[in-house]
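All protein chains but one are shown in place.
Every chain is named by a letter (A and B) in the order it is written, and numbering of its residues begins at 1.
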Amino acid sequence: MSALGEIRAGASGRLGAVLVLAVLGYGLLGPWLSPWDPAGIMVPDRFAGPSWSHPFGTDQLGRDLATRGAYATRLALGLAIATVTVALAGGVGLGVACAFAPSRVARSILIGFDVLAAFPSLILALAIIAAFGPGLDRLVPIIAASLLPHFGRVARAQALGFRGSAFVEAERALGAGTARILFRHVLPNMLGPLVVLVSMDLPVVVTLEAGLSFLGLGVPPPLASLGTLLNDGYANLGRSPGPVLAAGGVLVVLTLGFTLLGEALRDAIDPRLRSLP
Amino acid sequence: MRLGVVASRLAATLAVLVAAMALLFALTLAIPGDPAAAMLGPRATPEATASITRQMGLDQPVPIRLWRFAGLLATGDFGTDIVSGRPIRDMVFEVLPFTLALAGTAIGLALALGFPAGIHAATHPGRISDRLLALVSVAFVAVPNFVVAIGLLLVFSLRLRWLPVQGAGETDDLLDQVRHLALPALAIGLGWIGYIARLVRASLLEVLGQPYIRTARAFGIGGFRLTWKLALRNAAIPTLAALGVGFGRLLGGAVFAEIIFARPGLGTLIFQAIRARNYPVVQAGVFVTVLLFVATNLVVDALFLWLDPRLRAEAERL
Partner (left out) sequence: MSLLDLDGVTLDYLGRNGTVRALDRVCLTLGRGRILGLVGESGSGKSSLALAIMGLLPPGTARLGGRMTLDGADLSERAGACRGRSLAMVFQDPMSALNPVFTLGSQLVDAQRARFPGAPRRVLLERARAMLGRTGIAEPERRLRAYPHELSGGSRQRVLIAMALLCEPDLLIADEPVTALDVTIAAQIMALFEELRDGLAGSMIFISHSLALVSRLCDEVAVLYAGTLVETAPTSTLFAAPRHPYTRALIACETDEGSGRLPVIPGTVPSLAGPAAACVFAPRCPLCADRCRAEAPLLRDLGGGQRAACHFA
């Protein structure tokens, strides 16, 4: 059965796909379709409950939550994709370099990975933000930094596996240079595990960004981020649970959907990776 | 276990810690603008700024600052807090027990509930309870723990009023402290219950399919004894591995739980220090957190060597 076929077959994978599609639709089409301005403050309408004009109600400043949620989702997805791309490029680059480079270089790269990995992701982000200050532009490299060691090690392991393999030796015997071997043979074969890694890490990235924004250290207000929406709701929890439920709900759907889809993808592409829960 | 094995692991860990310290120090150099002024905020007069700068040694050349930094961390003396005048070390160690209590309770909860759930799922695969467990555990692992925390707060504290909203409870009253621990620990632990259950289930299933389990069955060893004594011993190893790695996430979760439930702890300390641009306190807090994480991993690795005699042999050979 093809990979796509297997995903369709599993119930949880199907659920994940549905959730992801819903989120993508919400994030991409929502801002377009919504009649409200996400920053449009209308104080008399604050804390309104769900209604036809405000499907998720309004927040403490009367802004439409459904619209803010849609913009926030779009931002979250955009940041996540950017972060993963940076982490992937850096991680794969360093990881593969590690496998093919002289041992001194490889060792220093590995120590670099270990040092980054010694910090829990949130703590690393907090440490860097403490020094550089919060800001939207910093979020991507900061979060990417915490992903780097993992991507790097997986890429290195894959590349090492190939370095000693028969077909690489055959290529060398035919006179192919290292770069050619890398691009034509090693990288395409690493695609499978890396795709799985990306799909499993996407919710992690979204969570980290939302968490930092929740703490006020990520996306700056009045920009809508799922984290800031959640924080606004938390601050006003006594007045109304609506904002918390809305923002939390979107986060749940997003993370759950991507995780289920990622797991189905993993099982379809390489069931051997199943040992990593 | 040979001393050499232990010593080499310690040395490797130490090297990573030193490098982490270096990273923290390097970040200090990167602080834009004038850190002293940033810390003082609106109260920053030229004299105050200069005084603070001298106190924190920011006017010294970089090598001297590095030396001072290393000395501070090595002796465990993190210096004096500019804002409160208290030794930073006291500030950190004052709140450390709260974080440890939270993390410990969360892990304990997760193990107590997750282990049996995982074992049940592995010994009764395919049943409805197994599938339900699978879905629920994924849900709790995937969903951000601060969302779970706020949700718990909403339901149990605000709506049902069963449990307190914030704080750590009265110092002398153990029961009160436990009541205040319940929700935050649950918030962190829920994700872990699912995580552990799935880990145990996966590794147990794999172990149960191994030839040596069949040998045990062939000799009449079965049921309870087989699952608990034999298979678990084998399955504990990969489970422990993943736990060690996941501990970092736990610490991150603890930060959120502390902030959301307004508990004292390392997380709250670091967070408030960041908002006050009080970098020395941030540094100290981060360093202790990293130390905790690294130490836990070391313990996990030691447990590995104890649990798996094959690793012991390999390690001793190197």
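Things to note:
Simple rule for what comes next: a contact is a pair of C-beta atoms (placed from the backbone, for glycine too) under 8 Å apart; a residue touches a chain by one contact, two chains touch by 3 or more.
Computed from a predicted model, the values in this text were never measured in an experiment.
Taking every chain of the complex into account, the chain not shown here touches B.
The omitted chain makes contact with just one of the residues B:127, B:159 or B:233: B:233.
Checked against the hidden chain, the listed residues B:65, B:131, B:179 or B:217 yield one contact partner: B:217. Hidden from this view is one chain, which touches chain B at 210-222, 230, 233-234, 237, 307-310, 313.
Convention: only the chains that are shown with their structure count from here on.
Inter-chain spacing, taken between the CA centroids of chain A and chain B, is 22 Å.
Taken in their complex, chain B has these residues touching chain A: 15-17, 19-20, 23-24, 27-28, 30-32, 134-135, 138-139, 141-144, 146-147, 150-151, 153-154, 158, 195, 198-199, 202-203, 206, 238, 242, 247-249, 251-252, 255-256, 259-260, 270-271, 273-275, 277, 279, 282-283, 286, 289-290, 293-294.
Across the complex, chain B is touched by residues 12, 111, 114-115, 118-123, 126-133, 203, 207, 210-211, 214-217, 230, 233-234, 237-238, 241, 244, 248, 251-252, 255-256, 258-260, 263, 274-277 of chain A.
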